[in-house]
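Sending over a structure as structure tokens; questions will come in a sec.
A single protein chain has been omitted from the complex, and every remaining protein chain is retained in its original position.
As written, the chains take the letters A, B and C, and residue 1 is the first residue of each chain.
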Amino acid sequence: MKTSTQTMRALAKVRDAPGLALATVPVPTAGPGEIVIKVEATGICGTDLHIFNWDPWARGRVHPPRVLGHEFCGTVVEAGPGVRVPQVGEFVVGECHLACGHCHLCLGGQPHICESLEIIGVDRDGAFAGCVRLPAGNAWRLGRSIPVEVAAVMDPLGNAVHAAHSTDLTTRTVAIIGCGPIGLFAIPVCKMAGAALVAATDVSEFRLDLARRMGADLVIDARRDDVAARLRAATGGVGVDVVLEMSGNPRGITDGLRAVRNGGWVSLLGLPTGRLEVDLANDVVLKAVHLAGIFGRRLWQTWEQMTRLLRMGLDITPVITHRFPLDRFEEAFALLQSGQSGKIILVP
Amino acid sequence: MKTSTQTMRALAKVRDAPGLALATVPVPTAGPGEIVIKVEATGICGTDLHIFNWDPWARGRVHPPRVLGHEFCGTVVEAGPGVRVPQVGEFVVGECHLACGHCHLCLGGQPHICESLEIIGVDRDGAFAGCVRLPAGNAWRLGRSIPVEVAAVMDPLGNAVHAAHSTDLTTRTVAIIGCGPIGLFAIPVCKMAGAALVAATDVSEFRLDLARRMGADLVIDARRDDVAARLRAATGGVGVDVVLEMSGNPRGITDGLRAVRNGGWVSLLGLPTGRLEVDLANDVVLKAVHLAGIFGRRLWQTWEQMTRLLRMGLDITPVITHRFPLDRFEEAFALLQSGQSGKIILVP
Amino acid sequence: MKTSTQTMRALAKVRDAPGLALATVPVPTAGPGEIVIKVEATGICGTDLHIFNWDPWARGRVHPPRVLGHEFCGTVVEAGPGVRVPQVGEFVVGECHLACGHCHLCLGGQPHICESLEIIGVDRDGAFAGCVRLPAGNAWRLGRSIPVEVAAVMDPLGNAVHAAHSTDLTTRTVAIIGCGPIGLFAIPVCKMAGAALVAATDVSEFRLDLARRMGADLVIDARRDDVAARLRAATGGVGVDVVLEMSGNPRGITDGLRAVRNGGWVSLLGLPTGRLEVDLANDVVLKAVHLAGIFGRRLWQTWEQMTRLLRMGLDITPVITHRFPLDRFEEAFALLQSGQSGKIILVP
Partner (left out) sequence: MKTSTQTMRALAKVRDAPGLALATVPVPTAGPGEIVIKVEATGICGTDLHIFNWDPWARGRVHPPRVLGHEFCGTVVEAGPGVRVPQVGEFVVGECHLACGHCHLCLGGQPHICESLEIIGVDRDGAFAGCVRLPAGNAWRLGRSIPVEVAAVMDPLGNAVHAAHSTDLTTRTVAIIGCGPIGLFAIPVCKMAGAALVAATDVSEFRLDLARRMGADLVIDARRDDVAARLRAATGGVGVDVVLEMSGNPRGITDGLRAVRNGGWVSLLGLPTGRLEVDLANDVVLKAVHLAGIFGRRLWQTWEQMTRLLRMGLDITPVITHRFPLDRFEEAFALLQSGQSGKIILVP
């Protein structure tokens, strides 16, 4: 691929060790079927923190030097050969999952679980930079009606919408386990889908406060309360119809499985580390519970749903608690590590 | 409830200890909304073996004296007040799960997962006897076209049909983990639903032979082979579309989760003892797999499907390997314990 | 059946001719499995008007003398032998469709489309009377938190909920064709299910005003406007995702089919008189549209959904425009005939 002689600043994993660094790299250029986007805002994800910390997963997957950043929006500044849409000048949001287009899942209408998925900012250079290169087919054309900071975090908002919309929520009772940004986003998404009750649980006071601000009907502090008992009490002893597991925490998962009613639905989005113990007989089989693994965003059903929700008035701005320019990234990552934040925006 | 002065022989848990005994008990009579069935044949279930062995689950659930037996068919000999159907003289099969009719699940069309379920032969006296009493609404009217021994085991056949029909199988590849009677029944059920491949796995040569006789396209001995690897090889590296987990065995469950493709479906019917370790992140969330707990039989969709399958030519008779009169029950239970049997019929 | 020596006043079709009359009839008594309800309020339905007018359908179906009235609520005053619930003193709403309980549809979980359905107030004596007799299993136990007038019209509210909830409405655009009480009820039901747009159309100014009061985002007067064109314009040229056809009017049906987008969903609830012309090729096949006939209420899923919606704040009271005591029935039916009413309540 031809590269530009121009350079830009980028936040990158530059060597096989913890931490990140600001680097000067060539501005990318668009090959056939590709576009280059001038980045306007990005979000920091838990995945970025894993790479920052250089944990075993990150060491096995990421090959430095690598520019990070997979939640982003911006303006198309270059369109490569054969690209009909989007056009130069259009405002777009990036879908960071690059599907191969040829495996049985891509052909079968499920490119979001493509067998050869690559991720921007993980497997290819990402958006913590002035510009980012993307297949044209991975750009969601949004128009300027959505605020830039909101557009920048439609990737995790999409996780929330995908998890919530994976079953019918109208008149249902819902428990959201884990109030990170995705769990917090899910609160109004469930309310707008007509849920009768949206309960949220976490172990951080900061996050429980955000859950209240996002409109949770019931907020449970999992450090102090028996989550399953509280949820049963709130549902006349029956248990909740739907659980959205956003924590990846073994106790959170157990709480969710105990709290769901016979025949209920559990969307599993949180990623536990390693194997964990489950009481499959009592919590799944005998209760005839459905567990649905949730990954990424449906292409492009979830994006269409998100866009409509935002136009209907979905307000996720309370979750966006901090903003930093790119060169204050150390501060941003330290804050994320502390747990005293919602979603943090980085502006390149 | 009024009881008859007539007596009959029944196989019962007569005291709080391992083993069963032939007892002489009153012939039951039909109360309002109830029928009495003269039992023609019964099947022995793994649950009966748990009660025979008096394991912790059985000790916690069953209150002696209790007549066992929940897989059965026979002729209606008495119909209580208010019973319109079935009529005296009709041949019927018993659905052993007694739903309350008033909880939110019964009212919501899911009585098979009723919150207050009672089970014939566990919570009330069962069918290892000359006669058995049953709510009229728990009798499936079958007609005489189905052989008595087949009718007697429609309860476990229904488990197989419920698990198999819980997702669309047409042109799909299926792996059945565990070749007890339910797993064996599932083999032709999947074939008749249009599955492209039906693989079956077990650790018993006796059962693997039965799997071959029932028409499995691929039979895998889990003692010798890497089940997930064999299933991937048989599906072009992709993994199977559907897993029917019938073993309840930790390794079987792990094999099934590893063998299923991204976006695939796992019906969980086998009951593991205690908690077990699952790699939820890699085997469920990141693969976007759907796990469905399967319990009982849908009332009465599963029974209608079974009846149609039997009329279409479904032949489960190779799975029925042994028959005993009631007084040779010790022999029958010893054989079941040995693993050298398919389904065993007891004739009262 | 044994009858009481007590008498009560009832509004009935007393002879084979147009009109109704107040009659004095015996108070019903409860047989096995039945209850008697002291009626607190009833709703008048379009079906009652057909019987009042004695049109060809009514003449073919109704056999005088017959007490009318199938939308009702009240208190249980007698419970026959074998009735466990509801108990005497409980406040209940009647489901007027009596399923046989034994046909393949009842057994298959679809009693609302039973092959041998009978209707209270049409095929058996109804609730325009002091008391009404009902199978115990046709009573929905509601508690006293819902106003009596609202409880009285849960039958048509259930039609609206059944039609609306038959497909996922979250973020969808919806057009409701016909603003009789059921269409009007459907407006807030769709909004509460998360619809992005709820448009309503009718030919009566009175009803269009009610549609505005019920919260329709767009109200179209079908006498003056091209309904399909207006709906396309409101949806960026695409057409609406979902149509709820509540009019039974040939032009309304055509408007709905033209307005729905490719791959959209049409719930058909309105009953056209006689055969009507449809452009199946262009409006259904080539657009891959789904048409779903909607009848009655799902037992009891729809009732559970309605109850939850009412507890969540669904307010249908603006649709209840008039109340009459039983002896002013002539006035009530004349008003209904005029089209200048929403739902009319009769109090016996």
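Some observations on this one:
In the analysis below, a residue touches a chain if its C-beta (ideal position, glycine included) is under 8 Å from a C-beta of that chain, and two chains touch if they have at least 3 such contacts.
What you see is a predicted model; the values in this text were computed from it and never measured.
Shown as candidates are C:55, C:205 or C:279; the residue that touches the absent chain is C:279. Within the full complex, the residue among A:29, A:282 or A:301 touching the omitted chain is A:301.
The residue from C:222, C:268 or C:306 that touches the chain not shown here is C:268.
The chain that is not drawn here is touched, among residues C:233, C:292 or C:334, by C:292. Listed here are the subunit A residues that touch the chain not shown: 32-33, 81-82, 84-85, 102, 104, 107-109, 298-301, 303-304. Residues of subunit B in contact with the chain left out of this view: 165, 168-171, 192-194, 196, 304-305, 308-309, 311-312. Touching residues on subunit C toward the chain that is not drawn are 104-105, 110, 112-113, 115, 238, 248, 253, 262-263, 268-281, 284-295.
By our rule, only the chains that are shown with their structure count from here on.
Distance from the subunit B centre to the subunit C centre is 42 Å, each centre being the mean of its Cα atoms.
In subunit A, no residue reaches two or more other chains under the touch definition.
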